[in-house]
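Below you'll find the structure I mean.
With one protein chain removed, the remaining protein chains of the complex are shown where they sit.
After this line comes subunit A, so read on.
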Amino acid sequence: MSATAGSSASSSTTGANPGIPLTRRTLPFGNGHTPVPTSLADNGDHVQRKDDSDGSDVDDPDDLNARTKRKYTKGKILPALSPASNRKLGEGAYAVVNLGHRRATSTELAVPVAIKKMKVNTEFRDGLSMDAIREVKYLRELHHPNIIALLDVFSSKSQNLCLVLEFLSSDMEMIIKDSSLTLSMADVKSWMLMSLRGLWWCHKAFVLHRDIKPNNLLLASNGVLKLADFGLARSFADPYRPMTSNVITRWYRPPELFYGAKFYSSSVDIFSLGLVFCELMLRTPFLPGNTDLHQLELICQALGTPTEENWPGVTGLPGYCVPQADTPAGGGAIKERGKDFFMNTFIAAGEPGVELLMRMIRLDPRKRCSAREALDAPWFSQEPHPTIPANLPKRGGGKGIEKVGSDLKRKAGDLFNSNTEETNGRGKKVARKLDFGGGG
C-alpha cells in the first residue's frame, strides 16, 4: 500500500498551462460560499472539458448531501491516462486521501480535488477523532488565498465523512530537498511572505496552527503557497485555559513547549516558521534533534541558553532545565545569540533578513514578533523584491502526486514517514550524526 509504488508516467508534466481561464465564481452547492481559487488549473492534463457530465441522473433536490456528493468523482479527469490504482494519494491513521475531480458541468470545467475520507474509528466505536473534527471546524471558517480551501464536505455511502480539499501538487519540503533547484533570496522572500500572510489570517481569527513545518506548506501549481493540515489547530481566544504542550513536530517546536508551558500563543507558530525560514536558506533542517532533550540542546547551542535574564519567568515553567553543557559546571550558559552569529550563518539573507529572522526565533516568546509585525518588516519591501508566485522554482518530474500522498499519510505531528525511502534517508543522516557525536 505504499503510495510511492506504481508511479505513473501520466501524472504530471511540468508544463504549466496558462491557457485555461477559470474565472472566479461561487460554487452553487453545499451552502458553501467558498469561492474557488482563481486558478486551480493544475497541469495541462488535469483540466480537460469533460463531456459526459451525466445530466441524466435525477437526485432528490432536497438531499443536499447527494447533490454535493455528485459534484465529485474519484479518479483523474481523463481516466484513460490514469490507471485506477493511481487514485489513492495516501492513507494515514485517520484518513485516506484520494485524487478526485469535480465533475464538469455545461458551464464549468472539471477541477482536480483531493478527497480526504475520514476513517471512523473501528466501526463507530469512538466517534470521530479530534484531528478530523479540528480540520473540519477550522477550514470551514478560514478562507484565505494562503490557506488550503475546503471546498465541500459530504458523507459517503459507507457513512464516512469526506472532505473535499483543493488539490495542491507539491510542498515546501520537496522544494527544499530537490537539489536540482536553486533558490534565490527573492524566492525565499516570496514563500515567507505567503506563509506569513496565511499565518496572519489564522492568528487574526484566534486560531493556532500548531504544526508549521515545510511539508505542511503546500504549493499550488501556480506557485501559490497554502497552509494545510489543521489537525492540531485550536483556538486561543479563551485566555487562562491550559493547552497541551505536546504539539508541533519536534524540529520546529519552540523552547517554551519543551518546558511544558500550558499557556502560549501565536508566538509558537512564529518560531516554527522562523525555523522554516532557516531551512529554506540552509536547504537542510536547522535544528534536527533526535530526542526532545537533544532538540533542547540544539536550541541552546544555536540560540542561547534560556535564563531569567533573557527570558524573565522561564525558570518557573514546569519542565525548565538546562543542558549539561550549559550548567555552570559544564561551561556556563550560552548568551542569547546576537546579530553577528546569525549574520555569519545566514549571510545570504542580508541584514534586514537576519533581523526579521532573529525577531521570529527569540527565546522569550513575548519578544517574538507577531505575524503582522513580521509582514511589516523592511526586508519584504527591499530589493530583491519577492518573486511572483508563478515564477517560483517548481519541482519537475512526475513524483509530485506521490509525495503529497505520502505526506498526507503521516499523522499530524509525526516526523517520519517510516516506509518511504526519502525519509529513511533523512533519519539515517540523523542517526549518523548521533554516532559521530558518541564516538568523538
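Convention: contacts are C-beta pairs under 8 Å (C-beta built on N, C-alpha and C of every residue); 3 or more make two chains touch, one makes a residue touch a chain; residues count from 1.
Note that in this section contacts and distances are computed from a predicted model.
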| note | Its UniProt record identifies the chain omitted here, from "RNA polymerase II holoenzyme cyclin-like subunit", "RNase III domain-containing protein", "tRNA (adenine(58)-N(1))-methyltransferase" or "Cytochrome b-c1 complex subunit Rieske, mitochondrial", as "RNA polymerase II holoenzyme cyclin-like subunit"
| remark: From A:153, A:185, A:224 or A:356, the answer for touching the chain not displayed is A:153
| query | Per the definition of touch given earlier, which of A:89, A:165, A:192 or A:207 contacts the omitted chain? | reply | A:207
| Residue among A:95, A:114, A:142 or A:354 touching the omitted chain | A:142
| task | Identify the residues of subunit A touching the omitted chain, counting contacts across the whole complex. | result | 30-33, 64-65, 120-121, 123-128, 130, 133, 136-138, 140-143, 153-155, 159, 161, 204-207, 234-235, 237-238, 240-241, 243
